[in-house]
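The complex appears here minus one protein chain, its other protein chains still in place.
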Amino acid sequence: MGANQAHEHAEGGSRLYLIVWGGLLGLTLVEVFLAYVHLPVNTMLVLLMGLSVIKAALIIAYFMHLRFERFNLFLVLVPMWILVTCLLFMFFPDSFRLQEFRFPR
Amino acid sequence: MATIETGGTTTSVWGGGASPFAIPSKKLGMWLFIVSDALTFSALLIAYSYSRVASADWPLPFHFWPSIVVASVMTFCLLSSSVTMVMAVAAAKQGRVGATVNWLLATMLGGVAFIILHANEWRTLIGEGLRPFDNPWGSPLFGATFFTCTGLHMLHVTIGVIVLGVMAIGFKKGRYPADYVEISGLYWHFVDLVWMFIFPLIYLMSVPLEH
Partner (left out) sequence: MAHAAGAHAVHEAPTGFIRKYIFSLDHKVIGIQYYLLALVAVWVGMILSLYMRLRLAWPTEEFPLVGGVMTPEAYLSLVTMHGTIMVFFVLTTAPQSGFGNYILPIQIGAADMAFPFLNALSFWVTFLSFAVMLAAFFVSGGAPISGWTGYPPLSAVGEVAGPGLGLGQTLWVVSLAIFCGGALLGALNFIATTLDLRAKGMYLMRMPLTVWAWFITAILGLLAFGVLLAAGVLLLMDRVAGTSFFIPGGLVISEQIISHKGGSPLLWQHLFWFFGHPEVYIAILPGMGVVSQILSTFARKPIFGYRAMVYAIMGIGGLGFLVWGHHMFISGMSPYSAIAFSVLTLSIGVPSAIKTFNWLGTLIGGRIRFTTPMLYALGFVSLFVTGGLSGLFLGQPSLDLYLHDTYFVLAHFHMVMGVAAIFGIFAGTYFWFPKMFGRMMNEPLGKLHFWITFIGVYAIFMPMHYIGIAGHPRRYAETSGVEYLGSLQPVHDFISIVAIVTIAAQFIFLFNFFWSLYHGEKASVNPWECTTLEWTVPSPPPHDNFGGHSPVVYHGAYEYNVPGASQDYIMQTSPEKVTH
């Protein structure tokens, strides 16, 4: 049908979105599964955050359409967003030190 | 400085006279808003992580049933509502008004389901003694961070549902162009995006493992 062709041509098609949706659900299940595996906290955190970043990237690229926009839009928005978010991680050394400042119970 | 040319013929998209991104300004505006709101949520989640790292005896009260199951269903609701939103945008671009409104209503339904499940979860936890300033299980900051992060998110979802309702009515009456549906869609996907981080950080990291 003409409508379907317009779908596929312009935006990757509804099939693509359903595939992405399936992928997101699958990744969510993996995350829930991981929560019940006995992993060291740091490993768990890294894995969960890594998976979440992938899910976020899928949503941004496909649902929010950034994959199909001009590359310069991506360049204007995403690098500074990631950079400033990563900068917030500089707070953590102080939280780790706070752990060590506590009186023993 | 290079030689000056007359006539203003430009081959670069940065030469002025048009958007360099070939998108309407309102869409760029929504993206910029999303970047800044994302930073607000990032700061809140970092504050949560900071507080958790710095606290002794952080409680792990989210058992598989009901907490993780319900939170997973909530995740499913939001992810599905994102797909219906994408379908709504596609339909709007093709001018299929009825389909657009239906997909928008489906999206709103996903959002409302999320809110109802979430509010119920809050009610249950409050009934078990969870407060912003205290809880029977461990560090009082657990409740503080939980209610602040999920509360702000729930507020965004609620606003999103209302905005989508306004969009549905306006698009049906022909007052809003398809662009507006797409731009609201960006906001809705952003709200979903934030949940992609709240769910693992606050729920999955608070699972008691001797379950």
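Side notes on the structure shown:
The first chain written gets the first letter, and so on, giving A and B; residue counts start at 1 in each chain.
Throughout what follows, a contact is a pair of C-beta atoms (placed from the backbone, for glycine too) under 8 Å apart; a residue touches a chain by one contact, two chains touch by 3 or more.
Quick caveat: nothing in here was measured; it's all calculated off a predicted structure.
Summary of contacts with the chain left out: across B:Leu141, B:Leu164 or B:Ile202, the touching residue is B:Leu141. The omitted chain makes contact with subunit B at the following residues, 1, 3-6, 8, 10, 12, 14-26, 28-29, 32-33, 35-41, 43-44, 47, 50-51, 54-55, 131-134, 139-141, 143-145, 147-148, 152. Interface with the hidden chain, as seen from subunit A, comprises residues 76, 80, 83-84, 87-88, 90-91, 93-95, 97-98.
The criterion applied here is as follows: only the chains that are shown with their structure count from here on.
With each centre defined as the average position of its C-alpha atoms, the distance from subunit A to subunit B rounds to 13 Å.
Of all residues in subunit B, only 13, 20-23, 28, 31-32, 35, 38-39, 42-43, 46, 49-51, 53-54, 56, 64, 68, 72, 75-76, 79-80, 82-83, 85-87, 90, 93-94, 96, 182, 185-186, 189-190, 192-193, 196-197, 199-201, 204-205, 207, 209, 211 touch subunit A in the complex they form. For subunit A in complex with subunit B, the residues that touch the partner chain are 3, 6-7, 10-11, 14, 17-18, 21, 24-25, 28, 31-32, 34-36, 38, 44-45, 48-49, 51-52, 55-56, 59-60, 62-65, 69-70, 72-73, 76-77, 80-81, 84-85, 88-89, 91-92, 94-96, 98-99, 102, 105.
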